[in-house]
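Note that one protein chain of the assembly has been removed; the remaining protein chains are unaltered in position.
When the chains are written out, they are named A, B and C in that same order, and each has its own residue count from 1.
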Amino acid sequence: MTTMNKGIQGLKGKGSQRTMLEGALVLIVIALALVIRTKLPGGELRAVSTIFMFIALSQAWNIIGGFTGYASFGQVVFFGMGGYFTAVVMLKFHFSFWLALPLAGVFAAVFAALIGQPLLKLKGHYFAIATLGVAEGMREVVINLPDLTGGGAGISVPIAGTFAKTQYLGDAGFYLLFLGLALFAVGIGTLVSRNKFGYGLRAIHQNEDAAAAVGINTVRSKVMAYSLSAFITGVVGASYVFQQVTIFPERLFDVEITVLMIMMVVIGGSGTVVGPLLGAIGLQFISEYLREHFTNVHTFILAAIIILAVILIPQGAVNYFREGRRTKDYSLLANIRRYRL
Amino acid sequence: MKKTPRTSAAIIAASCLAVFGINAIPAASAADVVTITLGASVPLTGSLAKEGLLTKEGYQFCQEKVNALSTATIGGKQKKIDIVYQDDTSKPDVAAQNLSKFNDKGIKLILSSYGSANVNAQAAVVELNKQTMVDSGGADDAIFNKGYTRTFNVMSPASEYATSMVKAISEMAKPKPVTMAFLSADDGFSKTVTLGGMKAATALGFTVIGPQYFPNATSDVSAALNKIKADKPDVILGSVHFVEGVAMIKQAKELGITPKSFAQTVAPPILDFATTLGPLAENVLGSSQWSSVVKGQEKYFGKASNYASEFLARFGHEATYHNAEASAACLAMVLAIEKTKSADADKIKTALSALDVQSFFGRIKFDSTGQNTFKPMVVIQIQKGKIITVWPRAIAQAKMIWPYVK
Amino acid sequence: MSTVPILETRGLGRRFGALDAVSDVSFSVNQGEILGVIGPNGAGKSTFINLVTGHIKPTSGQVLIDGKDMTGQAPWDIARAGVARTFQIVKPFNGMTVRQNIAVGIMYESHGTNRLSVALEQAEAILEEVGLGGSGDRMPGELSTADIRRLEFAKALATKPRLLLLDEVMAGLRPTEIEPSLELIRTLKARGTTVIVVEHVMKAIVAVSDRVLVLAQGKVLMQGGAHEVLADPRVIEVYLGHRYAKRQKGNA
Partner (left out) sequence: MDTFLQVTAYGLLQGGLLALVAVGFSLVWGIMNIVNLSHGAFVILGAYIAWEVQGWFGLDPFLGMFVSAIVLFCVGYVIQRYLINLIVNGPVFITLLLTFGINMALIQGMNLVFTADFRSIQTSYGSNSFEIGNIRIPLVRLLAFLLAIVITFALVAFVKRTRTGISIMATGMDRGAARLMGIRARHVYALTFAISAALAGMAGTMIATIETFDPSKAGKFTLMAFVVAVLGGLGNMYGALVGGLLIGLVEAWAGQYLSGTWVNGIAFLVLILVLIFRPNGLVGKAFYAARVEI
């Protein structure tokens, strides 16, 4: 939880007009989301909840991958650990979900702090593969502890009967929960993007030696960023588990979830708050739409869209427009020329 | 150097275009026809794409047969079945979400996905949405011990998979083998299968070795084989999926492990098993939910043998038990619809609970948990590259070849 | 003014495998002094700075800051003790505007503000001071070589250092561009900041240094007043080579 406090420090005293405008915008979005909730049927609510979930996940990844520049390729491990923590304490120790939820985040954050110490010394692809190794390894651990986790057979959260301390939330309930998580994550992201801690992370991303030379404790900052990111991811994992009821290690530690987070952040614009937000909404919406309307070839079309997006705007949508605004040049061809060999 | 890539680029481009087929959309119904829409979310991409496709074929075949032959009416109008498909990408959360989306569109009658994890997630949602689902792809007992009342499984339960082979060997193998080694993948379904089989084997007086577990979906089971090598088991019984099943046979050969017979769940009845293993597949025993000699018949598919031949004509490959399971699930749903003359999920749920029919798939009847405990599994053996039913004795096409000599 | 030197090294050394990059360097700097450090390529000047600022851990010897042993401390601890540095190969924070580059240093200084808005305002003064006024909203990638060196300088100043180590901030600059930098160093001295200038540009060293330290092959060759050191034949020899030394003699 210390990471959280640190992250919040910079909030105080941003009383500019911009903040008020943004506050108003957030209120409008929340109001809109609540209105939508009453209009949509259950299945659509579930689909929108998934979008909210990926907003939160991509914001979480953005903190370590986008701001700090450490591409955590095993981010799903915190999703899985938070999720399994929740399932186990709810099933075996009869915790209420509302108690398990924050604890799952803390559990993931502490785990991140522990593995972060050695792993965050690694750079670039090496860090990526090491975190991937942790995620794959933890999945194996979960599979191999069947007495605790149910192993490959999966585990079910109690939603009915005497041990069910928290009533199942239903589609509308989970909609609110994931909306809350998305707002929380975007809030944290906004905070980090504008405070001392976040600037420290960006400095680390650009050059670690130079960051250390201006007094940034790079080790502590990186571990804190990793833990903060893990906290959010863990809390999302916990909520996902309660929504799904029965979970399996293959899905909870599915590398595709990590890839999706990265894709959303990078295509939207890494190191910004709006980027991952748009990336998550856009990509999840598109993939959902394609799956529904092109049952047989949807992955093909999605792959083509990803390839095109990556080639046309490798710096991500938000960064592309920002650069365009600065240089007054929105030409995609010029953009390609900049990044090609 | 520079021309070759362009040519191959053209080939790739052409093949890309070729695969972009557009799905045929079912024709709109005429005025005197009432169409009942079933929802089916199946894995068409991802790790279960193969089984998902077989399942879809089974549903499709059922729809075509029923619509062609049915004279049943609802409210004086002729009844037609339409099935809406969604790809769940082999992921449980998507499989569940798809059902909720069906529910939004008023589709309350569901044909299940493939794979225990997917069906497990679907069963929970079906309960919440008050839909009714017939399951053709998730046999794990864990789905049915949660008190759900709206999911009905046409298959024999997981615990029967290995048990049937143990019984068959006990009845038919002469000289009767003594030791039986159990090797198993470590997913929930395979473990349930193995524990059931071991219990049966002990009860029937076999000396049980193992179980030795290996990771689900591995293509290297040599460690498990090496561990039982010294025991020289008479029978090696594997609770496997296709990949581990093939690996087990190949690697046992490589390692010089020669039991009197191999027996495997799931893998041998898949057509690819005999084609990929060739002579090595000979005489391997397998347990199957269905074979073309299963007894029973009804008006749509006739006998199992009719099902097999018509399926072959329609899809160009032999019907596997995955196909048959799916058709049977769809059939159960259709029969319930015809009985109630409605598309009401609650009424159909009640009708399914009471259903008892002899079909090409064998007896379809559900116990109080929704499982079909009334249908025995069949045991097949690969003989001369063909899948031959050898047990139960009453429907056997040929005698079990024993022992496995080679 | 205290009598304890602001920086002192005792027998400082660093081995890389079989190579002694720096060995047995002992010297001290008092507050308000400007020390020039010169030496030929490969003399260990940058390694020496890296050792003092904690970017490389020494294999022998000690680093004392204000008389306190800081040997082997992390770079950020050294920075927070009031020691700032620039890098020979410039290391701007490329993803941020010039103003934001400075604001980072301001916020992370031990007594600095924690508020971004304040830091961004304070950055303006530092930009003016180094001659980057008006460039605050530009990205480092858009700056000229001279400006990017100024940015490097400004980043170090942002941490309000009491001791500043400048690693060739004037390399590659035209003579007209060097003068403002020298002026700035003098201003800093007047403010009581201690500066260690590591330079190739001899003229610059002579112009500002109170004292000069000569490094050769990782060792201290000699130290003393600027003119005295530069006139020393040993220095001329290691620094400019035998032939130049001979020629100098011949000319004399």
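Please note the rule applied: contacts are C-beta pairs under 8 Å (C-beta built on N, C-alpha and C of every residue); 3 or more make two chains touch, one makes a residue touch a chain.
Treat the numbers as computed from the prediction; the structure is a model and nothing was measured.
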item: Where the missing chain makes contact, among the chains that are shown; value: A, B
item: Full-complex contact with the absent chain, from A:Ala104, A:Ala182, A:Val297 or A:Ala317; value: A:Val297
item: Chain not shown: contacting residue from A:Leu114, A:Ala160 or A:Ile307; value: A:Ile307
item: Contacting the left-out chain in the complete assembly, out of A:Ala130, A:Ile155, A:Val186 or A:Ala210; value: A:Ala130
item: Residue in contact with the excluded chain [from B:Leu53, B:Met172, B:Val293 or B:Ile395]; value: B:Leu53
item: Footprint left on chain B by the chain that the document does not show; value: 1, 4-9, 12, 15-16, 19, 45-50, 53, 186, 212-215, 217-220, 222-224, 226-227, 229-230, 242-243, 246-247, 250, 253-256, 270, 272, 276-278, 280
item: Touching residues on chain A - with respect to the absent chain; value: 65, 71, 118-119, 121-126, 128-130, 132-134, 136-137, 140-141, 143-144, 255, 259, 262-263, 266-267, 270, 296-297, 299-300, 302-304, 306-307, 310-311, 314-315, 336, 338-341
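In the analysis below, only the chains that are shown with their structure count from here on.
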item: Chain whose Cα centroid lies nearest the overall Cα centroid; value: A
item: Centroid comparison with chain B (C-alpha atoms), farthest chain; value: C
item: Centroid distance [mean C-alpha coordinates] between chain C and chain A, Å; value: 42
item: Geometric centre distance via CA averages, chain B-chain A, whole Å; value: 37
item: Where chain B touches two or more other chains, by residue; value: none
item: Chain A-facing residues of chain B, complex; value: 16, 19-21, 23, 44-45, 85-87, 89, 91-94, 96-105, 117, 120-121, 124, 128-129, 140, 142, 146-147, 185-192, 215-216
item: Footprint of chain B on chain A - complex, ascending; value: 41-47, 50, 140, 143-144, 150-154, 156, 160, 168, 170-171, 240, 244-248, 250-251, 254, 291-292, 294-300
item: Chain C residues within the chain A interface of the complex; value: 53-55, 74-76, 79-80, 84-85, 87, 91-96, 100, 103-105, 107-110, 114-117, 119, 139, 155-156, 158-159
